[in-house]
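Read through the structure below, which is laid out as structure tokens, and then see the notes.
Only one protein chain is missing from this complex, and each of the others stays in its spot.
Then we have chain A:
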Amino acid sequence: MAAGVLTGVRQVLRGPRLVSAVFSCHGQTFSSAAAAVKSPAAATDTAATEKILNFPLTQPDYFRLSELFTMKDLFEARVHLGHKKGCRHRLMGPYLFGSRLDIDIIDLEQTAEHLQRALNFTAHVAYRGGIILLVSRRRQFGHLIETTAQECGEYAHTRYWKGGLLTNASIQYSPGVRLPDLIVFFSTLNNVFQQHVGIRDAAKINIPTVGIVDSNCNPSLITYPVPGNDDTPVAMEMYCRLFKMTINRAKDKRRQMELLKGISASV
């Protein structure tokens, strides 16, 4: 069930640049979303469920997330401000306009596009009942992120990341634990300016990641990088607000669809 969340989503939403032969999610391999044989008695029920799950994937912006933010909002939240030119990461070059007064300026057109894609993916994951883990190691915003997670019914980890949390999960937690289906990094660096261990671990376990990458971060292992400022409180509050609204919207939509299915089935 957990595996089924992501297969359909990734097949549709991933761009053509990524090759998708066989998806293995949490150790189980699936070649198509509807591979199982269903009993005829529950056929109509499962057909309705499949319609609920598959129809949103056919639409480009099913949850209308483009109305949540404009480029002007991003500018006013100072998302375009990066670090100093000397701190610039080699791979962040394409996402930057350049530098002004020695400060790197992030291209907000690209940011808007990436953010739209990231929010869309998050919404689809939340719609299908996936577990979303919000991660950041910035102590300034730890409380904010934990509150955001609490308010949208998802999970947060803004504390010291113990070694085998993802890779050694059956021993760190209990056997049979379900790992997160999406990890959102509000800041990809930890307190000693090294890349957060969770990015590498998530890539190892095939858990997709969304990450806010600043001009001194490495965007390579992140599935949906969003170039933007991760140091200003205004910017962080905006990201938290956006993700919270996306997740709540997606979950409300799912509840609505379940209710409609219930009504149509009883009718």
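The rule is short, and it goes like this: contacts are C-beta pairs under 8 Å (C-beta built on N, C-alpha and C of every residue); 3 or more make two chains touch, one makes a residue touch a chain; residues count from 1.
Convention: contacts and distances are computed from a predicted model.
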Legend entry - Candidate names "Transducin/WD40 repeat-like superfamily protein", "Protein transport protein SEC23", "Small ribosomal subunit protein uS9m" or "AP complex subunit beta"; UniProt protein name, chain not shown: "Small ribosomal subunit protein uS9m"
Legend entry - Absent-chain contact - pick from A:84, A:100 or A:178: A:178
Legend entry - Selected residue (touches chain absent from view) among A:50, A:107, A:146 or A:237: A:146
Legend entry - Of A:105, A:131 or A:203, the one touching the omitted chain in the full complex: A:131
Inset, instruction - For chain A, enumerate the residues touching the unshown chain of the complex. - result: 1-2, 129, 131, 133, 143, 146, 149-150, 153-157, 159, 162, 165, 172-174, 177-178, 180
